[in-house]
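Just dropping this structure here.
Only a portion of the chains appears, each positioned as in the full assembly.
Read from first to last, the chains carry the letters A, B and C; within each, the first residue is number 1.
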Amino acid sequence: MPERNLPENGGAVVAALAQRGVALSDIAAIVHDLQSKHCPGLTLDDCLESVRKVLAKREVQQAILTGIAVDVMAERGMLPEPLLTIIVDDDPLFGVDEILALAITNVYGSIGLTNFGYLDREKPGLLARLNAGGRNSREVHTFLDDLVAGVAAAAAAKIAHGRGPRHTARRPAP
Amino acid sequence: MPERNLPENGGAVVAALAQRGVALSDIAAIVHDLQSKHCPGLTLDDCLESVRKVLAKREVQQAILTGIAVDVMAERGMLPEPLLTIIVDDDPLFGVDEILALAITNVYGSIGLTNFGYLDREKPGLLARLNAGGRNSREVHTFLDDLVAGVAAAAAAKIAHGRGPRHTARRPAP
Amino acid sequence: MPERNLPENGGAVVAALAQRGVALSDIAAIVHDLQSKHCPGLTLDDCLESVRKVLAKREVQQAILTGIAVDVMAERGMLPEPLLTIIVDDDPLFGVDEILALAITNVYGSIGLTNFGYLDREKPGLLARLNAGGRNSREVHTFLDDLVAGVAAAAAAKIAHGRGPRHTARRPAP
């Protein structure tokens, strides 16, 4: 996609997330939980701005659109076996979801990795809801919960980079 | 999937590759081209054995089955836009295919990376055919050519690891 | 290194870890904490065996030997600035330690990523001790704590792969 299409795809990503039950403010809340103790004065608006910047990256958009498409096709039973069962069951040994999430998390460097792992294991807030929805009903969120954790981890890393090691600087970095 | 299902999924992967026009002997030929000058006496059978060992890895199977499933759904027009156009056109700025291929290539460590990049750029043999088929017809091989290059690069790395830096040892390593 | 040198380097890695205060049984205890609730009957000996298999991989040995060498040189003040201060202070924005740890964690696929992130954030047992030693004294463990977390995460992933999604199989996979 040429650069001029990025806003359009940005909109496509926000719409795709919304259709799957994910509001950007939910992701911003996860980021705030992760970073507020390190960054006094950090607001939810700061976190939302950081989430938006992560979602403006082409690599991030591609990973989210691809992962959600696979979830949806699994939900509709349109994948071939054995892949269908692996994804519908959210097999803990399936790793492609983590691979896509890692590509998102790395957008602001490897320091996002720690937060991604923490979120993926502890599943605070929205993540627990997605995970439960995926396991108890006909919804499939095998990719989605990892993708959202990846976006939150990247947004937290972006804030950390912008504030420096002592988190005293005021302006997030570009 | 429990370990006992691995042979079954191994069969699923070989069948999925065959349905998309890829024989294991084609991949073995690429591996032989890559490694024979470094490993005098390397046979096509050695290469085929190495390809089979790569395809026995769960991580590799998952990446291949997922990538081919996305190709097939793109071919059938079943993906949402803008993802459908990006994948059908094999947009050079789409990077999710390389991400999955990298997960394959890394199965035997990062030394496979160099061969993957070389294959992905030069597209010898089968890879050129897949790429041309994908660009000129209704076939979509956006993921497949990268996945096959990833398998060949990993199989070559496995041979290199088994023979050591001077490639004099006879037995591939486990 | 030819394959026949692997045992030798395996010994070099165990010795390098011991010199830095890390016993394999400490790593095995972390693995046991991670996996025992998912794998009833898992023993410390099972975990130790899995740690040893991770440490037998060339890629893992190289990452550990390189990371420890950089820690030691930082301790002796032998690195140039600004790198010396970044590593001695364990700057939270330094990401090369996570990059090396990720290469270890990925040896058994991306499912190790979640445990790595959790360990790196929660720092149970040995990891807290390494981290405190590095921050309060003249010891530098900037790489070491991440490398150990990476080994533990990979060993846990290996156990999970061996036991399958329901963790009922008895024998770890190769």
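By definition in this document, a contact is a pair of C-beta atoms (placed from the backbone, for glycine too) under 8 Å apart; a residue touches a chain by one contact, two chains touch by 3 or more.
Everything numeric here is computed off the predicted structure, so don't read it as measured data.
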| item | value |
| --- | --- |
| Full count of same-sequence chains in the assembly - 3 placed in this view | 4 |
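Simple rule for what comes next: only the chains that are shown with their structure count from here on.
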| item | value |
| --- | --- |
| Copies subunit C and subunit B - interface residue numbers shared by over half, same or different | same |
| Subunit B and subunit C, separation of their C-alpha mean positions in angstrom | 29 |
| Sequence positions of subunit A contacting 2 or more other chains | 91, 93-96, 99 |
| Interface residues, subunit A side, partner subunit C - complex | 89, 91-96, 98-99, 102, 109-111, 113-122, 160-161, 164-165 |
| Contacting residues of subunit C [partner subunit B, same complex] | 1-4, 57-59, 103, 106, 109-110, 161-166, 168-169, 173-174 |
| List of subunit A residues in touch with subunit B within their complex | 1, 5, 8-9, 12, 16, 58-59, 62-63, 65-66, 69-70, 72-73, 78-83, 86, 91, 93-96, 99-100, 103 |
